[in-house]
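One protein chain omitted, others in place.
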Amino acid sequence: MLKVANLCKSFGSLVVTDDVSLHLEKGERRVVLGPNGAGKTTLFNLLAGEIAPSSGDVFIDGKSITSLPVEARAHIGLSRSYQKNNLFEGLTIGENLSLAAAVAMGLSGSLLRDTHNDPELRKVVTDVAAQVGLKDMLEMQVANVSYGNRRQLEVGLALANGPKVLLMDEPTSGVGPSMISAFHGLLKTLPRELTVLIIEHDMDLAFDVADSITVLNYGKVVFEGTPDETRASSLVSEIYLGDWDDDA
Amino acid sequence: MTDTMAFWIVQGLHGLQFSMLLFLLSVGLTVIFGLLHFVNLAHGALYALGAFVSFSAVKLTGSYWAGFLLAPVAVAIAGMLLYLGLIKRMRNAGPMNQVLITFGLIFVFLDIFRIFWGDIALGVEEPALFSGPIEFWGIKYSAYRLFVIGLGIFVLGVLHLILSRTQIGAMIRAGVDNEHMAACLGINVEKVFFIVFCVGCALAGLAGAVAAPILSVYPGMGTEILIPALIVVVIGGLGSLKGAMAGSLLVGFIQTFGAVIAPQIASVLVYVLLAGVLIFRPAGLFPARS
Partner (left out) sequence: MFHQTKLKTFVLLAILVGLIIYTMNGSYFGRELVVEVAILAILAISVDMVSGYGGMVSLCHGAIFGLGAYAYAAVNVLMGGPPALAVVAAIVAAFTFGFAVGAVTSRTRGIFFIMATLAFGQMIYVMIFDSKSLGGDDGMWGLTRLDLSAIGVNLESGVQFAIFSVLCIGLTYVVAALILRSAFGRTFSGIHENEDRMRALGTPVWKFKALAFGLSGSLAGIAGALAAQHTMFVSPELVIWTFSGEVLIVVILGGLGTLVGPVLGAVVMVFLKHEISNITTYWHMIIGILLIITVMAGGRGIYGGLEQYLARRAAKAAPASGAKTDA
């Protein structure tokens, strides 16, 4: 479904993505682990098209999307959430979700339909809101809700955008344990055919939801395997858990 | 020297002279812009103020040079008052509010000019030193216009030296590049802003005094030159000395030669250039910040 071939990105002499290749099957849940500065977010920016790679290719469904701009990739069904909340602060949660849903449903350019009162679109919005636990907050303005709710909306926007491949950049960063476990639940309710790539810091989540795990270090893929293999790998515990101990 | 050659050289000098006038005006605009993130639509009005002050000074003293010296000082003082009264407070108010405030200032200045100097175009004599034409290679050309060209090059040189060699120049470059970083380095950013704003205004006043004998002095002169000056800033790139010069030369030459070679489309050429830059280089040709 998602294939990355020999992707490289350097800023001057600094190599941030070094010959990364990945292959995700349809419906696969893949977690990307790695210490701070390993180039995880850069990899996402490359996949989403927000920055251009120095070399290498990205494919979806076997078609190269390397030269497509951000908006065209989203149209194909590549949807992402951000590590730092990137929302429509002045609008309500419902308005946020309906903007994303309208694009996915091909309605956003319509001069005739009022998406605010469109029953078809309302349904998508309420469904996604229920999925991410914001069902009762549709009328609240984003600027007035808690950080945790914004994290939920961040994922909600990506989901409402009708993805085939979902990229989530540290969806649980900075939220409390109850919300992390709610997020585990959410991941398990996602339709099975959806391909998901998650950057995570939380090892438990990674081992709990992942079909497979990729570990990045200094922009390179240094390990790839099942959760069990990852747990057993001495290399991974050296790189990743070492850093984990230092940070925590 | 054939007549056609002479003709083109004269056109080239015209273009150069107009470019230098634009440069004097736009360099202040662009550096204030790059450093303070403040757009001053009243910059043109300050230029007109310089022209009016120089007119009165010439009238009182009978000497062109009195106006030439007094106009930059007077306009710098006006700029100082504006900065302390309005602009300092509006620095973080967003581009629209800045545009509106300075647009309001244009209206205020327009009526101040009308009240004190009336609505008719006023003439200023060229200085005796540069009156009449100079002859070289069989070409006759206005000595005063040559003086304006020389002055523009001189100002460019001085500004270049200040920016590249002095302490304050380094502070300005640091400020344009990254304001927060500059503040962290212990630079008194507020003071640098204030000085730059006043110098920018003084240059606008100087441009007004210099333009007075060529273009005459009237209330609308500021609003008229503002748009070419803004185009120079956009084409050249925000906050860059090199950009201001390159933009001024491009606009000055395109307007001058366009009017001779293709008068039917001359007026549109500059805007075509602007559109091209906006599409292909939206940050301008020589942006100071990457």
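By written order: A and B. Residues from 1 in each chain.
Here is the rule we use: a residue touches a chain if its C-beta (ideal position, glycine included) is under 8 Å from a C-beta of that chain, and two chains touch if they have at least 3 such contacts.
Just so it is clear, the structure is predicted and the values come from calculations on it, not from any experiment.
*Asks:* Specify the residue from the set A:G12, A:G109, A:P177 or A:P191 that touches the hidden chain.
*Replies:* Of the listed residues, the one touching the omitted chain is A:G109.
*Asks:* Write down which of B:M20, B:A74 or B:L274 is the residue touching the left-out chain.
*Replies:* Result: among the candidates, B:L274 touches the missing chain.
*Asks:* Identify the residue among B:V39, B:A66 or B:A183 that touches the chain left out of the display.
*Replies:* Final answer for the missing-chain contact: B:V39.
*Asks:* Would you indicate which residue among B:V73, B:L86 or B:I214 is in contact with the undisplayed chain?
*Replies:* Considering all chains, including the one not shown, the answer is B:L86.
*Asks:* May I ask you to list the residues on chain A that touch the chain which is not drawn?
*Replies:* For chain A, the residues touching the absent chain are 48, 50, 70-75, 79-80, 86-91, 95, 98-100, 102-104, 107-116, 118, 141, 157, 161.
*Asks:* Which parts of chain B are in contact with the chain that was left out?
*Replies:* Touching the missing chain: residues 33, 39, 86, 89-90, 93-101, 103-108, 110-112, 114-115, 223, 227, 230-231, 233-234, 238, 267-268, 271, 274-275, 278-279, 282.
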